[in-house]
Every structure is written in structure tokens, then in C-alpha cells.
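A single protein chain has been omitted from the complex, and every remaining protein chain is retained in its original position.
Just so it is clear, A and B label the chains in written order, and each chain counts residues from 1 on its own.
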Amino acid sequence: MVADSDIDILGIAGIDDAGPGDLTFVSNRKYVSHIKHTKASAIILALDIPAVPIPSLRTDDPYMAFAKAVELFYSPPCPEPGIHPTAVVAKDAHLGPGASIGAFSVIGKGCILGSNVVVHPNVVIYDCVRIGSDVILHAHVVIREYCHIGNRVIIQNGAVVGSDGFGFAPSKDGSYYKIRQSGCVIIEDDVEIGANTTVDRAAVGDTVIRKGTKLDNLVQIGHGSEVGQNCVLAAQVGLAGSTRLGNYIRVGGQVGFAGHTYVGDNAVITAQSGTSHDVEAGAVLSGSPAFNNIEWLRSVAAFPKLPNAIRRLRQLEKEIERLKESKKPDATK
Amino acid sequence: MVADSDIDILGIAGIDDAGPGDLTFVSNRKYVSHIKHTKASAIILALDIPAVPIPSLRTDDPYMAFAKAVELFYSPPCPEPGIHPTAVVAKDAHLGPGASIGAFSVIGKGCILGSNVVVHPNVVIYDCVRIGSDVILHAHVVIREYCHIGNRVIIQNGAVVGSDGFGFAPSKDGSYYKIRQSGCVIIEDDVEIGANTTVDRAAVGDTVIRKGTKLDNLVQIGHGSEVGQNCVLAAQVGLAGSTRLGNYIRVGGQVGFAGHTYVGDNAVITAQSGTSHDVEAGAVLSGSPAFNNIEWLRSVAAFPKLPNAIRRLRQLEKEIERLKESKKPDATK
Partner (left out) sequence: MVADSDIDILGIAGIDDAGPGDLTFVSNRKYVSHIKHTKASAIILALDIPAVPIPSLRTDDPYMAFAKAVELFYSPPCPEPGIHPTAVVAKDAHLGPGASIGAFSVIGKGCILGSNVVVHPNVVIYDCVRIGSDVILHAHVVIREYCHIGNRVIIQNGAVVGSDGFGFAPSKDGSYYKIRQSGCVIIEDDVEIGANTTVDRAAVGDTVIRKGTKLDNLVQIGHGSEVGQNCVLAAQVGLAGSTRLGNYIRVGGQVGFAGHTYVGDNAVITAQSGTSHDVEAGAVLSGSPAFNNIEWLRSVAAFPKLPNAIRRLRQLEKEIERLKESKKPDATK
């Protein structure tokens, strides 16, 4: 740490909002130029940022240091343990020690919950659900029948786990026949699921979100899909049915994945892209349909020039026609 | 059926997951090559698939046969008939025989529900709603005032039917004046609505989802839109206000429809496309803005070549300039 005096830090704030008494941080290079204007009393910085005139904490991972610092200043309100008298818990449901079950929540028959599970108000857990320990289900979450939730899973408000997959067999008369969705959804340990996100069950087989993966808000996980470990899917991403994502994959907002495809480990799909085929491990793809990001960047840079290029092409065709004319043996001679 | 011995089938599973005792199926040609590796004890196959070494059930519609087979092995848990003591049902609401009304559900004044309606917990039905028979409303569904739901409709968790349309009149000071949304939403028979999907009411006139149509999760149906019979709309599709879709239309995920447009019967719009105009019956469209799918496939295949094409164009321009130069009468002679 570089500091020229004792300072009291009373809070933590972004670089532009911080005032006296605040600790701030810069992890995104885009904001380095903002340092000179900040009113913060101290700053967390990467080792390679040049010296600054305010007390600074140097670390090779300023974003992680910031994450830990937030915890010193803020704890979200936590419901007390106990079952709210209005909650409806099936007689044969088993709740581990330390459970907090909120008002108007419903826990179905045969459910088994681990220790220290927090169920906020108005959560509905259908029958035969298994939930690990230290799980937080926010208000209005639904967990459908037979689903499994691991340990330390956090599910934000309004998310639905285990809704029926979109599976219909077309009949000869053009109508659709609903296929019963008998599969279950498995959410492994340390997963977080965003608000109003939906994870569908399949007709047969499981839909799986593997350990450590984070889904943002309004994401759609189609029936029978599998998302590997430690992936991050930004808001409004959609996976069609039977999509399989490997591990450590990063997906920008509003991306769509075609069904029955596989995406290799460490792939990156940038925002609003759409994949139509399997994706190789480590690929960085963009566009709809998606292809190599570097090539895509060149193509989209060229796209505004396309109308002019077609005009120039027509011009060239005329000129060549003229050149060819002028080369013909002169029949009038 | 082709079988060389008596076999006991105990379950049903996908081609790759099936084990001994499982029935499996292949309806998607992509999976034919997986047959030789399956451990299933029997398989449902189309008539035209070559002979396979395991007992097989041949049918001209393997997907439908699979749908029926699932029903032999799985029944979802079904709430018992009766009104949960915590439910709040308006005195003048009329419930048909066999109704099952879940905990913490609210049924408003003047509502009329047919027979065998299943209302899961925490469903809210506003005043004056009419619901047919054999309807299933999953936990956290909302049906707003005056809406009509037909027979055998299934609505997945968190879906909202009848929320206010996005209608605002711009004022001269740049603010927006809310237009009361007096229309209602009509959901016809045999419709299924996906989790967290929203169907808006209009200022005047109805928003209609016609018989047999299936909406996936997180779909947005704008105010005053109409979706015809037996359409399928995949997840995250959005219809702006006053869009009219005909019958038997298939729409891929994340497609957007401009408002005040009409889409003809049997049209197919592929994933992530956006329509800006009326669409002819039977058209297959892709892209944003969408055009003929075959032409679009050619265009997107050519798109990565665009930067190089512009480079080659510049090169040609130079060469032609040189050719023209060399043809000029030599002024220095």
C-alpha cells in the first residue's frame, strides 16, 4: 500500500461517484483516465498502473480485491431461520437445520432440503425436489417436480427451473401433440441463476447446469441442454433444445445457440451472435450466423462500404466493356 | 415390430443415454449414426431407416410414437382436486367440478372456471376472467382482468396474460401519456404458453392466440397482435403491437416481428431474423431484415469474403486505370 497518512475508509464506490472517505478501484483500463478526477480517499489498482496522487492499494487482481472489499462494507439483509407460519410445507418434506422458509412459500411432497437453505417469500417448490445446503432461493422462484439443486446455489427472483420443454410432435392434420416432459433439471454446486431466467426439463434425459456456471437474467435454457462448468452466459441468451456447452465458455448478451450442437471449452461467443453449427474449443465467434471474430470484425467494418462497392463494380464493368470495344478490329475501315 | 426374443422395457431414454431395458428412438436423421452405439433394448425407427441389430418398432412417424411411449412410463405429479384452505377465491367466482386450486392462489370477482381446472400455488387471476375446462395454470401464472382462456390450455410458470400493452401518446413536452389498455386477451383451445412469456392487452380490441398454437418461454406478444392456429414460436420471439400471424407458421428463437404487419400461412422465419414488412404465405425468411432464406444463405456465406472482395475491387480499379493509360495516344511523340 502507498499512503502518506492515516485515512478512515467508510465506504466503497465507483471511480466517478466516490467521495472523501470512500475506497474505489480501477480494474477496467477504460477508467484509468478517470483516476485524476476521483474524490476517493484511496484506490485499489493493478501493479502496472503508473503512480497516482492518492493512497493506493496495489494488487495483481484489483477486481478480486474490490470484491472482497465490498464485503467489508455491506451485508444484504438475511431472513432469520425458521419456518414462517404461513408457509405450506408438506408433512414428508425434510428440511435441514438452519432453514429459513419465507411467507407464502410452498414446499411439496417428498422434498429434501439441506442445511441453511433460505427460501424467500412466495417461492414454490413442487414435489420430490432435492436441494443442497447453503442455497438461496429468492422470492417468486419456482422449482418444478423432481429437479435437483446443488450446494451454494443462488437463484434470483422469478427464475423458473424445470418448466416443460418445448416438445411437440406434429400431427398429420397440422396440429401439435404435446410430448410429456419426464426429464429433470440438475443444477450443480455454486451455480447462480438470474432473475426471470427459465431452465426447461426435457421429454427424456436431464437438462444440466454444471458446477460454478453463472446465468444472467432472462436466459432461456432449452430442454435437454447441458452447460458445462464455470461458464458465464449474459442476459437474454437462448439455448435451443439439446445444445451442449463445454467448460469455461463466455457468452455475450442475446446470443442464440442452435439445438443439437456442441460448443467446445473456452469458446467465446460475442453479444447478439447466433451459432448454427458445432463450435471448436477456444474459438471466438461473432455474427449471426457466427464465424471467426477477427474475420467478422473485418466484414462488419466493410459492410457499410458494400453499396458503394457494388456501384464501383458496375462502373468497372462499363469501363471494361469500353476497353473491349476499343480493341475490336474496326469494321468500318 | 422386429424382435428376436421377449424383452422387458422398463423406461425410455435418448439414443446416447439409453441402457439395457430402455426403449429409445431416432426421429432426427442427425442421430442415425448413433444407433450402432446405443445400449437400448429396443428402438423406434422410421420405415426407411436400414435394418439395425436391435429390436425395432417401425412407424411412419417415430416422433409421435415416441411421444405416446413417454406417456406409458411417466405421469407428472397432479395436484388433488379441491380448494386449498389458504386460497382466496371471490365469493361470486364460479369453479367447475374437479377444480384444484393451489395454496396462496387468488381468483378474482366474477371469474368463471370450467371443469377440472388445475391452478397451481401462487397463481393470481384478476377479476372477470373466463377459463375453460381441463386447463393447467402453473405456479406464478398471472391472468389479468377480463381475459379469456379456452379449453385444455397449459400455461407454464411465471407467464403473464393480459399485462398492459406498451401504449403511450407522446406529449408536446416530450413526456409520454399512458393510454388505458381496455382490450382483453383471448387464448383459444389447446394453446400452450411458455414460462415467463408475456401476452399484452391492447388499448382497444383483442390480442388473440388461436387454437393449437404453442409459445415457448420468454416470448413477447405485443398489444393487439394475433397469432393464428397451430403456430409454433420458439423462445424469446417478440411480436410488436398489431402484428398478425396466419396459421401453421413456424418461428425460430429470438425472431422479431415489426408491428402493423401480416405474416401469411405456413411461413417459416428462422432464428434471430427480423421482419420489417408483410410476409407472403409459405415464404421461408432469414436475416435482419429478413429476406428469402435461400438467398440469405448465399449472402451470409459470401459475407466473410466481403473485405477481400473490396480489396480486389480496388486492385481492379488500378489495373483498369493502367490499361486506360497505356491506350492513350502518346502525347510525347
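FYI, contacts are C-beta pairs under 8 Å (C-beta built on N, C-alpha and C of every residue); 3 or more make two chains touch, one makes a residue touch a chain.
Owing to the predicted nature of the structure, the values given are computational and were not obtained by experimental measurement.
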{"item": "Hidden partner chain, touching residue among B:D22, B:D61, B:D134 or B:D200", "value": "B:D200"}
{"item": "Touching the absent chain when the full complex is considered, from B:I7, B:I83 or B:I320", "value": "B:I320"}
{"item": "Residues belonging to chain A that touch the chain removed from view", "value": "12-14, 17, 28, 30, 61, 63-64, 66-67, 70-71, 73-77, 84, 86, 102-104, 120-122, 138-140, 154, 156-158, 190, 192, 194-196, 212, 214, 216-218, 230, 232, 234-236, 247-248, 253-254, 271-272, 288, 300, 303-304, 306-307, 309-310, 313, 316-317, 320, 323-324, 327"}
{"item": "Residues from chain B at the interface with the omitted partner, ascending", "value": "86, 88, 104, 106, 108-109, 122, 124, 126-128, 140, 142, 144-145, 158, 160, 163-164, 166-172, 174-182, 196, 198, 200, 203-205, 218, 220, 222, 224, 236, 238, 240, 254, 256, 258, 260, 274, 287-289, 291-292, 295-296, 298-299, 301-303, 305-306, 309, 312-313, 316, 319-320, 323, 326"}
